[in-house]
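Heads up, one of the protein chains got dropped from this complex, but the rest are sitting where they should.
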Amino acid sequence: MRPFQYIRPKNVKEAVDMVSLEENARFIAGGTNLVDLMKRNIETPDKLVDITHLPLKKIEYHSGTLRIGALALNSDVAEHAIVNSRFPLLAKAIDAGASGQLRNMATVGGNLLQRTRCAYFYDTAFPCNKRQLETGCAAVGGINRMHAIFGLEKNDLEKSCIAVHPSDMCVALAALDAIIITFGPKGERKIPIQDFHRLPGNRPDLDSILEKGELILAVELKSNTFQQHTHYLKIRDRAAYAFAIVSAAVALDVQQDQIRAARVALGGVAHKPWRLFDVEKALAGKPISQNTFRNAAAVSVADAKTFEHNAFKIKLLPNVILEALMNAAGLEPSYD
Amino acid sequence: MINPKNIHASEPDASLDRVDGPVKVTGTAKYSAEYQFGQLTYAVLVTSSIAKGKIKSINASKAEKAPGVLTIIHHLNSPGIPGYPVVKQPAERAPLGTAFRVFYDELIYFNGQPVAMVVAETFEQAVHAASLVQVVYEVEEHQTDFEANISKAEMAPSVRRSKNSPFQDYDRGTTDAWKNAEVKISATYTIPTQHHQPLEPHAIIAVWEAADKLTVYDKNQGVKSAQGNLAQTFKLPRENVKVISKFIGGAFGSGIRVWPHTVAAVLAAKKLNRPVKLVLGRELMFTSVGYRPYTVQKIEMGATKAGMLIAITHEGIGQTSQYEEHLERTILASRAMYACPNVSTRYRLLSLDVNTPTWMRGPGDATGMFALESAVDEMAFALNMDPLEMRLKNHADSDPERNLPWSAKSLKACYLLGAEKFGWKNRALAPRSMKSNGWLVGYGMASSLYGFHRHPSKAKAIMLADGSVVVQSATMDIGPGTGTAMSRIAAKVLGVNPRKVRFEMGDSSLPDAPGQNGSSTIPSVGSAVHVVCESLRNKLVTLAEGMPGTSPSYANILKYHNLSQLEATEESKSGPERDQYSMYSFGCHFVEVHVKPLTGEVHVKKVVTCADVGKIINEKTARSQSIGGVVGGIGMALMEASVMDHRYGRYITSDLASYHIPVHADIPQIEVHYIDKPDMLVNPIGSKGLGEIAIVGVAAAVANAVFHATGKRVRELPITLEKLI
């Protein structure tokens, strides 16, 4: 780890100034990803601005809006009564990620900003556009079993990135249309989660649209009609404590066995949490049934592009969505 | 004559709790990196980022100027290792059979090879300075891709030279007899490179007590062999090297050899004349301490319609490095496992630009029995026969390879006990025919065997004035509970409470004993402990003769004779019985898996494992060893794979987030049963090894269960979900 200076700002304004005005300063909160990256010399800040004591931990519910402070711990969110009663999808997704210890450290803001887990990004012996622009993407012609199948069509792959966003929490936030509230040198702004994370394009080094020194203050969720029928299905190489091969966050608004509206978002398939608006459309207005779900899930991979080792995701994905929808609807799947 | 049983209370029947349990659960057990020294320094290795080529230059000037840095050692400035031959100019690639030499010359043999070492006052300083060392390479084309190079595999030179090598081509009966059988199968099985990855990374603290006197606190599986190796490497009298390895945080084979990093730390400590601590980073645990080699096996099998095996051919090709052979038992099980008149085996090695593999739990047999026991399952399916019935039908009543009787074999009893406990009779014959709550259900089983190993071992037993006993031997405990078992053996012979026995090990100055490997510790050292305690008891009994009273305590015997202590030292080793009997441990595993039809996720729901290892010394710790083997086998079957990007010859799974080992949620309760019948032909305690057979066959049992659940035969491990959808 490179030497750095450790600083504790007094308040949000001071914190934002310290990072926005410094050449190479970083916020640190839970540290579960940043310390990891610093140990591998992937992040080499000169200054670490510790924001853990700033008053951004509250989880509040007022007039139909849940506001989760950026420094709220993942475990606090997953255990929160209102989250569990009104936004159970979020609690389920958070619980599917990492481990009890990591959820006790990681913050909501940090989770939104965690970097990909692509092996090529983490080992400086490999080229990686995300780590260093224009060095090439080793994953494109390499081992890409875990890599993206969506959001790639416009990319020049030589300069881009096929890594996926690793978060579980963000998949649920995408399904629930979260708003990210930030404070930066230009003041406060509200960013819909769909706009918050970027597709890699020719700047795969940038995961989000945050500007230098811009700090996440909170995440807001509007009350919705989806809390009765939700499921988060995470497919991975072991039963727990592993990143998703693919994951699906699904939520259904069901009235008398008819789907009024649906939300479907995926993890492990793109540079950002991936909403499937076409699948949602295919579900809306239909009766809940295995047939409805199967037909809708089939739409999911229409735009997919695969590489040498991840072609199986085309086959797996509709099955995962189907399984998740069946679960959300409380249907017993019948096979064969 | 006094009956020693009357001297003191006999042993309790219940299993003994692990004798080192209290120090392990309180964190007071000291592992290699945990000894405290003033003036301690921290070493960090710089390793190559290419797989083959030469170091063109090393620029360490920035690193040398970094705060706290004490020295940076590499091949250009290495003080030299006395046991290495003089470096040739220009450097020549070492021929097959040369142990890797650290900081020796500019040649790169594998990706991750140590090329420099930084030593600094603190760990943080050393890590940072290591990142500042710039190494420029002249890259040469490398070959790391096993599948792409498989045609280059050949018989190992050492095997070619030795007509008696077990790895010579073997033919019993008629070659290729399988082709004419009524029912035949032919299949190729692949296991990827897998790594031991004990939770404790390999670590050493090297301390030069004097210019010619070395002490190392090192993670290894054999203090005596490490002592010998280091004495040779640094040209020291053996007795001037002391190796301490009191607690080892798992090893599974990774600690059998002395690896280059150990030598590097000793070298640095010599140069600095200060203690040097080196702990391998987890990523270096993938390139520094061996692995289970990538292996491709082809099995061809023929049987009668009634299910009698006619012929087996078993060909295995294993990976090794360009500088060393690594031979393992891959194909040997096929010669001994079943009564089959025609058996042929072939074993070849493929040298690649990688580091050398090593033995990993169940070495060779875990690999070979995955293939053989999968093939038997395939044959049973082809015959429309129950796989257990198939195995019972072809049970070998004597060793078909050596034409010798077994010293003891209760495999049939294992099969029947395991089947009963598991509920095998509820298994529907047809694959994909059992379901539960939306999951496909599969039952699978496999056999296990592992050869008996017993090495000459010494032990010393000391009766102290208070009647407590100290038993010493330079053996090890990498986890199975050596001290607990030895205490139990000693207590039984002496007729004392095991709590009164203290067993000392993990120190090269103790009486000579083999390292902990090949399931040999209890058979070898256990025998020595048994014999030495008998010897001590006899001495005590002799002393007790003529004493007043009928049953004096040991303490009273010593007191009566005015002795502060009484000791005995004995050696124990095999005799001619090795040539009269064939000796193996046997076992079997029954596994139930559930598979999600839509997603291909596999969950192991139930395991029953049954072992025939002769006498069980301490059931509680034995059970844990069996459970651990099953867990290792589940990992091997379902998730473990070290994946290399061959364009770079470098692993992309070099941490514990990408090299998956099982977690709590992957493992159900595991039922363990033992036949527990002493095999008195093998040694005086009637006990055979357990560590390896616990894992051998498990991967096949899982794969067979997956086949039964899904109808899909996966012959390429691990069985990840994309292979099932």
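A and B are the chain letters, set down in written order, and residue numbers restart from 1 in every chain.
Operating definition for what follows: contacts are C-beta pairs under 8 Å (C-beta built on N, C-alpha and C of every residue); 3 or more make two chains touch, one makes a residue touch a chain.
Methods note: contacts and distances are computed from a predicted model.
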{"item": "Chain excluded from display, named as in UniProt, from \"2Fe-2S iron-sulfur cluster binding domain-containing protein\", \"Aspartyl/glutamyl-tRNA(Asn/Gln) amidotransferase subunit C\", \"Malonate transporter subunit MadM\" or \"Putative spermidine/putrescine transport system permease protein\"", "value": "\"2Fe-2S iron-sulfur cluster binding domain-containing protein\""}
{"item": "Omitted-chain contact residue, chosen from A:241, A:274, A:293 or A:307", "value": "A:241"}
{"item": "Missing-partner contacts on chain A, residue numbers", "value": "1, 3-11, 13-14, 17-18, 21-22, 28, 31-32, 35-36, 39, 48, 50, 52-55, 57-59, 69, 71-73, 75-76, 80, 98-102, 104-105, 239-241"}
{"item": "Those residues of chain B which, in the complete complex, touch the missing chain", "value": "17-18, 20-31, 33-34, 36, 66-68, 120-125, 128, 196-201, 247-252, 279, 281-282, 478-481, 620-621, 623-625, 627-632, 655-657, 661-665, 667-670"}
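The working rule: only the chains that are shown with their structure count from here on.
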{"item": "Chain A contact footprint on chain B (complex, rising order)", "value": "49, 111, 124, 127-128, 131, 283, 435, 438, 596-601, 603, 638-639, 643, 645, 647-648, 650, 652-655, 657-658, 660, 662-666, 720-722, 725"}
{"item": "For the chain A and chain B complex, residues of the former touching the latter", "value": "1-3, 39, 41, 117, 119-120, 122-123, 125-126, 138, 141-143, 145, 235, 237-243, 245, 312, 315-316, 319-320, 322-323, 332-333, 335-336"}
